[in-house]
Structures are given as C-alpha cells and as structure tokens.
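For this view, one protein chain was removed and the others were kept in their places.
Chain naming follows the written order as A and B, and within any one chain the residues start at number 1.
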Amino acid sequence: MQAETQKQRGGFLHNDNVVGYLFAAPFIISFLCLTLIPMAMSLYYSFCNYKIAALPEWIGLQNYANLMKDATFRNSLLVTIQYVIIGVPLKLVFALLVAMLLTRPTKLQGFYRAVYYIPSLIGGSVAVALVWKQLFGSRGPVVSLIKTLGVPNFNFFGSTTWAFLPLVLCNAWQFGSSMLIFASGLKQIPKDYYEAAEIDGAGAVKRFFKITLPILSPIILFNLIMQLISGFMTFTQAQIITDGGPNYATNYIALNIFKEGFSYQHMGYACAQSWVMLLIMAAVTGIIFKTSSHWTFYES
Amino acid sequence: MEKRRAINNVIYHVFVVAFGLLMIYPVLWMILSSFKMKSEILGTNAPFLPSKWVFQNYPDGWRGSGSLTFATYFKNSIVVSCLGTLGTVISSAMVAYALARVDFKGRKFWFTAMIMTMLLPGQVLMIPQYIIWNRLGLVGTFVPLILPKFLGWPFFIYMMMQFIRGLPKELDEAAMIDGCNKYSIFARIILPLLGPSIITTIVISFYWIWDDYMGPLLYLSKPALYTVSLAIKGFADAQGTNFGPMFAMSTLSLIPVFLLFLFFNRYLMDGVTAGALKG
Partner (left out) sequence: MKKTIIALLLVAAMLCAMPAFAEKAEGWNNVNAEGYQFPDYSGKTLSLMWWGSDTRARMTEEVIHLWEEKTGATVEFEYYDGGTYWTQFQAKMAANDLPDVFQMGNNWLTYYDTIEPLNAWIEDGTIDTTAISEAMLATTINQANGDVTGMSNGTNARCFAYNPAIFDEAGVPYPTDNWTWDDFAAAARKIHETTGNPAITTLEYNSLAFSTVTQWKEGYNFYAMDGSDFAFNGDTEPLAYIFELLTTLQQEGVIADYGIQNEIGQNIEADWIAFGDAAMVMLSSNQFQALSNVAAESGITLELATIPRVHADGQSGMVVRSSQEMSMWKGSEDKDMAANFLNFFVNSIEANRILNCERGVSINSDVLAALKADTELTNEVTAKVYTIIDLIGSMPDAANSSPAEPAANEEISDVLKKTYFQGLAEGKFASAQEAADKFWAEAQEIWAKF
C-alpha cells in the first residue's frame, strides 16, 4: 500500500519521511533546542554537587548513593504513589461520569458544563488554598459533620493519616480538562451506533460497555497517562495547602525536589531524585502502553 | 411514557443543579469574599454572605501596585494567552498528524521522546531553560512564553494523536484515491474532523496559559509586562496580604476564560454541529 502511493505521487515532498519530518518539525526543534539541553544538563547535575550559587562539582554516583539511604525521599515516593493510586482513578471516573451526565441534550447543557468547568479555571490559586483550608479545616463543615458522627478531635491537616484526602479531593474537583476531553471524545461516537444497539435491545449498561468504553478507549488511555504524570508531579496544592506536612505526610516527590533544589541548595541532589522519578514513571507508562494494545481500540 | 420522561427530566435537572452548586461552592466563596472585609474572609466562623458589602475592593484591586493598573496586566495576559493558544493549536495539530498518520522513519523515537519530556519535573528544568533564554537575550520579553507554544505542546499533541487515531483510516485511503496527497489530507480531511479536539485544545490551553504563574515569574521581569496571574500574587505577602482586592481581581480574571468557554462550548454540544463522523 505504502509503496503503491509512493509510486503514485513520487517527488521529494511527497516522500513519507519528508512529510513526517516537516509536520513534526515544530516539536523536533523545540525538543532539540529547549528540552534536550536542559534535560542533559539536569542529568549532568545529578552527578554533581551543584548549589546554583557555585559551579557544579563532579561527585560521581554520590547523590544516587545518598538517595538509597534517604528516608525522607523514600517516604515521599511512598506518599506520592498513595496519592496517585487513590487520586487518579477517582478523578478519571468522576470526569467521565460528569462528561456523560452532561451530554444529555437539553437547552441548559452549555450552562451546566460551564458551571462544572469553572472550578478548574481558578487553578492552584491562593483562593483555592484558602477555601480548602476553611472547608476541611478544624472548624469547617466537613470536620463538623465528622465530629457529629462521633469522631472527637478529628482534624484533617493535623493528621498524618488523613491530610492527603483534602488534596486528593481538590485534585478530583478540578476535573474540568479531563471532562472536556471525554466530552469531545463522546461527541465523536457516531449516533447510529447507539441507535443500532438500541434496536438490538441493548440496555444502557450494555451500551456503555459495548460501545462507549471501547470507542472512548484511546481517550481513556490518554487521560490515564496524563493524569498519572500530573499525579506524580503534584506540587502546587501540597505546597500551598499543607506545605508537605504534617510530619511529611503530604511531602510529595515534586515538592521534595523543589525543596532540595531551591530551599536547601542541593540542586544536584534534586536532579538525581528527578531522574529516579523519571525512571519509575517511564516504567509505569511503558507498562501501560504495552498493555494498552489489549484494551484500546483504534478505528481501522 | 411521557410522564415518566418528564419525571426523569426533573430528577436529572435537580440532581445536576444540586451537584453543580456543590462544585462551584468554592468559586462562589471566592466571589463573595471579594465583597468582604478581611476579618470575614479569614475568620474561623466567617459568614457565607458578607455582612456588609465592600465594593471598594474592586477599585482598590484595579489600581494594582504603583503606576500600573490591572488594565495593563489584562492586556498582557490576553496577548500572551491568545498568541500562545494560536501557536498551540497550529503546531500541535501538525505534529499530531505526523506522529499519528505519517509513516516516517523515527516516528516511534520521537513519540517516546515526547512522552519523556513530560516525565521530568519542571522544577529541575527551570534553571537550565532560564539560562538558555537569558543567553538569547530574551528574558524580559513575551518570547519565552509564546514561542515554545508554536513548537508544539506534548499534552495536546498526544491528545490530538489519540483523536486522529480514532478516525477511520479508510478516509485517508479514499482521499488518496480521489487524488489527495498527505498535505491536502491534513487540511481537508483531518483538520475538519478534528473539530471537537481543536475546540478542546483552545479552551484548555487558553486557561492554562492564562493561569500560568511560573513562566511569567521567571521571564517577564518588568512590571509593564506582568500578567494577571503574576500581578494577583503581588497582593500576597507573609507580612500582610490584601485579601479583598486579591479576590476581587481573581474574580475579574475568571471572566475572560469563562466567556471563552461559553463561546466555544457551543461547538462541543450535541445538535449544533451534526455528528462529524458517520461510520
């Protein structure tokens, strides 16, 4: 097939390699000029004692050796994984449900979507942090409710066990972009698929599993990968709501890296942590990509 | 049957509205706070509605700090966000097309490279990137914020790739037979069918650029170039924060993104454009 088209429209500009590189050029340029050099530099720094104020000084594998016995780093990996395992599915399921809820054709659909989308617009601002602290604070409505249920002296932000929950909820609450992507994916599903299924007597549940999920699977894969990455990178909320506390219960890896690099002046060590994190994430995304061929369906 | 549908409808709307209120409670809180005195914003038993409406927060906030008002900051944010969004859409669609539909050598490599770029935390890339822009003499301009958007944004590239892969390949093949080449397939077949994901890209990338704080912080370096998100942070300090004006300006800063959403969402709704794909 490919050879055939090549023959049909010969000429340099129509060679697949040329077309490919022409269209991919923007990314390749940015990768070579703006990303590759900084990535290489951070890899180099990870073998150095680098304080920003002074020039990097080569120390070999010392940073990586220190990582092995760094309890704070280990803890931050663990709490990050906990955050990702609980937070990512929650957010995705939530976003998909709301997206489906709001595809129902009514005059108010646009308005409803806008309302559900607003929370995402205010991002990681100071306002969100303050609201969250008041909502989940020691005198806030949520804690009052829990106290009436018979748990005295309960307090989210003082509890190493529960401090992560307001952060996970805050992340799930800002599901707007995932919802929008699901919504536009749902829109791409041809209506006659459903009509045909309905004629065949398939119920709503069956239609969801037999039509919606398979056709949406590439989008689900995309949202899953992206939410995993952003879950691993979670930073702003942990910084402005809990500052990693109490007793490192929400000291997520990106926050720990930021503290090491900028507050404590160990930029080389921070880079080493980043590369370990990169390896872990590359393994996780690699596994998902490998298995995805079994559960994603592309039109072809 | 009709009756049951009507009841269903009522249940649906009641549920969506009730749940929606819960969703936007924090946003309402912020908007109402922009009319409150400080003690009512921060108090442990603060009322939901302002006990006394303070409208002064708006003019106080608008005048910003020093000789520049928020008019400048809004103008800057609009310039950066519009150009950045434009760049994101064009470049990401192009790259996505190449990676999803063109069978060129090294395609897998570049796809992997793109995913890898997202796996390093921005915190460690910040300094080397800053050094590069500084060497280029472009710190203190909008260029470091806008130019990279014209060079593809991995998140949106990958998103559009997934949408393109959802389009039947037969379409391309049919177009080929009709005499289209790879360029005209992109322009005439793929782009029009990508409609929903392009709208999504516009809406999401606009507000991400609008909300971005780290980029403006590092690269703008003079107040005349500050964006709204950076200027709003200027109200906050450990030594005392002007909460009322800060929330007033945060509320105003929601309006452009909200309007943009309302405008573009029409194209994501059913019934407005006919289902683009028919088997």
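Following the convention adopted for this analysis, contacts are C-beta pairs under 8 Å (C-beta built on N, C-alpha and C of every residue); 3 or more make two chains touch, one makes a residue touch a chain.
All values derive from a computational prediction rather than experimental measurement.
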item	value
Sole residue of B:M126, B:I146, B:M176 or B:I209 that reaches the chain not shown, by the stated touch rule	B:M126
In chain A, positions touching the absent partner	52-54, 72, 130, 133-134, 137-138, 155-160, 163, 240, 242-248, 251, 259, 262-266
Interface with the unshown chain - residue positions in chain B	37-40, 42-45, 64-67, 126-127, 130-131, 134-135, 139, 213-214, 217-218, 221-223, 230, 233-243, 245
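In the analysis below, only the chains that are shown with their structure count from here on.
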item	value
Centroid distance [mean C-alpha coordinates] between chain B and chain A, Å	15
Chain B residues within the chain A interface of the complex	9, 12-13, 16, 20, 23-27, 29-30, 33, 41-42, 44-46, 91, 94-95, 97-99, 102-107, 110, 113-125, 127-129, 132, 148, 150-152, 154-155, 157-159, 162-163, 165-169, 173, 176, 181-183, 186, 196-197, 199-200, 203-204, 207, 211, 229, 232-233, 236, 241, 246-247, 250, 254, 257-258, 261-262, 265-266, 268-271, 275-279
Chain B contact footprint on chain A (complex, rising order)	1-2, 5, 8-9, 14, 16-31, 33-35, 37-39, 41-42, 45, 52, 101-106, 108-110, 112-128, 130-132, 134-135, 137, 139, 173, 177, 180-181, 183-185, 187-188, 190-193, 215, 218-219, 221-222, 225-226, 229, 233, 235, 253-254, 257-258, 261-262, 267, 270-271, 274-275, 277-278, 281-282, 285, 298-300
